[in-house]
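Of the protein chains in this complex, all but one are displayed in their positions.
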Amino acid sequence: MKREIPLAITFISGFLLIVALFIPHKPFGTLQETFNDWYIIVSGFTMILGIDSLLLHNWNKVKRRKSDWPYALALIMSFFLTFLWGLYSIVYEPTHNPFAPTASFLKYFYKSIFVPLQATMFALLAFFIASAAYRAFRAREINSTLLLFSAALVMLGRVPEGEQAAPYVFGIIFLLFAVYFFIEASLLTAGFLKYLYIALGVLLLAAIYPVGKLLLAYLPKIADWIMNIPQLAAKRGILIGVALGGIAMSLRIIVGIERTYLK
Amino acid sequence: MTSVFWTWVAAFFTLSILSFLYKDNPFYKFAEHIYVGSSAAFYVLQLWVFDVYPKLVGGFQYKVGIEKWILIIPAFLSVLMLTRFIKPISWLSRWAIAFTVGMAAGLGVTGLLQGFLVPQVKATFLPFYVPGTSFWNSFYLSVNNILIVLGTVATIFYFYFSREHKGALGTISRAGITFIMIAFGASFGYTVMARVSLLIGRMYFLIHDWLHLA
Partner (left out) sequence: MREFFEKLGKIDRRIIYLIVAIGVITPILFKARLPIKPLPEVRQAFDYIESLPESSAVLISIDYDASSMPELQPMLYALLRHVFRKNLRVIMLGHWPLGVPLGQIALEDVAKEMGKKYGVDYCFLGYRPGIAAVMLNLGKEIRSVFASDYKYTPLDSLPMMRNIHNYNDIALLIGLEAGSVGDFWVQFAQARFNQKIILGSTAVITPDIYPYLQAGQIVGLIGGLRGAADYETLVNTPGPASIGMYSQTVVHILVVALIILGNVGYFVLRRRK
């Protein structure tokens, strides 16, 4: 019974929504609205499920004086101080709502403590992405080179006046590749591959000026084209795959094949 | 005066987090733990202000008849959800979780089918010939449509792993990976843009709002 009732609840709620899509009239349409309303109420409580383990885990750290216990204490205190401040706004302030524009909770705590903390935490990522691009982004093969070129074209094409810098950036890339091909050719004995490398090197050197002019005139349009054609096609393909997987998983949950959520 | 004080508080927390770039330190750890603790409390306050009070308390106060008494069911399910905190009866929370999971699954099937799969597949049915204002315009538009159709199909085929990628399937998959690499490059470019924008926002706050230098 401990598993059968939840499985039945899952089936009834999920199946009703599918039926209501095809028969939106009474009683299915009305039932769907009612179930949606209940879902709005109940799903709010899922967001606080992890709080007990968060507070208990940190309280244990403080009790047992484990390493970093002062920070665990700071976490618990900030939870209760935030909660009490919000409670004060609910009980004593005229709007009875800590999220009203005139509430002290919003004016001081949210704007000056919470927002700077959250925003700066994510701002650190800019530094990490620059460092990661430098360390890990390698043109090891054709596909990764294609990825790099696409990234460079979009990065420069989607910023104002990026087309002014693009001829120099791509000129340097072409020059470096040409030098690489010439070095490769110099290490080979006469043959098709040697002449191919020389030809590629000469081609790249010759292409620096015309490609630079092309980028200067058309880089924003090239970036537009990349976003609206090949990028769109690949993303659509990926998202169609994700959607099919999502539908399959949802159906497995509704019919009770997938039961991991009951643990 | 109060606003100057709170600006300095905001700047203190901003610099505490940024100090992590040099190395992990007590200021960063302190700020990080404050963030986690206050976020948790935030969710509890939101639950009362935007969910329980208007929907349940307000519902019982202002609704009449069956609309009022039927609210006992979601109220009961919400209480069942909270039994997760009480070990001996935590199994009862499965009923509430089953309801939310069932609803999410039902919404997922209907939304994805009607709102994503059908319109997106329909939008991929594009003409291979598009008449334009000139020969080159027509050529450009037609090639674009062909690329969208081929790119979408090739990408989907790339993710078909039930057969080995050999022969015709191998060729289509290789075309698919080409489109995917271009897409990932574009996504990387946009991700860099996003992260840098977040940093610009914080630096602007420090320079403009805190130090008044610009």
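Per-chain numbering from 1; labels A and B assigned in written order.
In this text, a residue touches a chain if its C-beta (ideal position, glycine included) is under 8 Å from a C-beta of that chain, and two chains touch if they have at least 3 such contacts.
All values reported here derive from a predicted model rather than from experimental measurement.
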item	value
Contact residue for the chain not shown (choose from A:Leu31, A:Val115, A:Leu200 or A:Met249)	A:Val115
Residue, one of A:Gly14, A:Pro167, A:Gly201 or A:Pro220, that touches the chain absent here	A:Pro220
Residues from chain B at the interface with the omitted partner, ascending	21-22, 39, 42-43, 46, 49-51, 53-55, 58-59, 62, 103-104, 107, 111-112, 114-116, 119-120, 122-123, 148, 183, 186-187, 190-194, 196-204, 207-208, 213-214
Interface with the undisplayed chain - residues on chain A	32-33, 35-37, 39-40, 43-44, 46-47, 95-97, 99-101, 106, 110-111, 114-119, 121-123, 126-127, 129-131, 133-139, 148, 151-152, 155-156, 158-162, 165, 169, 172-173, 176, 180, 183, 220, 224, 227-228, 231-232, 235-236, 239
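Throughout what follows, only the chains that are shown with their structure count from here on.
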item	value
Geometric centre distance via CA averages, chain B-chain A, whole Å	7
Parts of chain B lying in touch with chain A, wherever the complex brings them together	6-7, 9-11, 13-14, 17-18, 20-21, 29-52, 55-56, 70-71, 73-75, 77-78, 81-82, 84-85, 91, 94-110, 112-114, 116-117, 120-121, 123-124, 144, 147-156, 158-159, 176-193, 195-196, 198-199, 201-202, 205
Chain B-facing residues of chain A, complex	2-3, 5-7, 9-18, 21, 34-52, 54-55, 68, 71-72, 74-83, 86-87, 90, 97-99, 108-109, 111-130, 133, 143-144, 146-155, 158-159, 225-241, 243-244, 246-247, 249-251, 253-254, 261-262
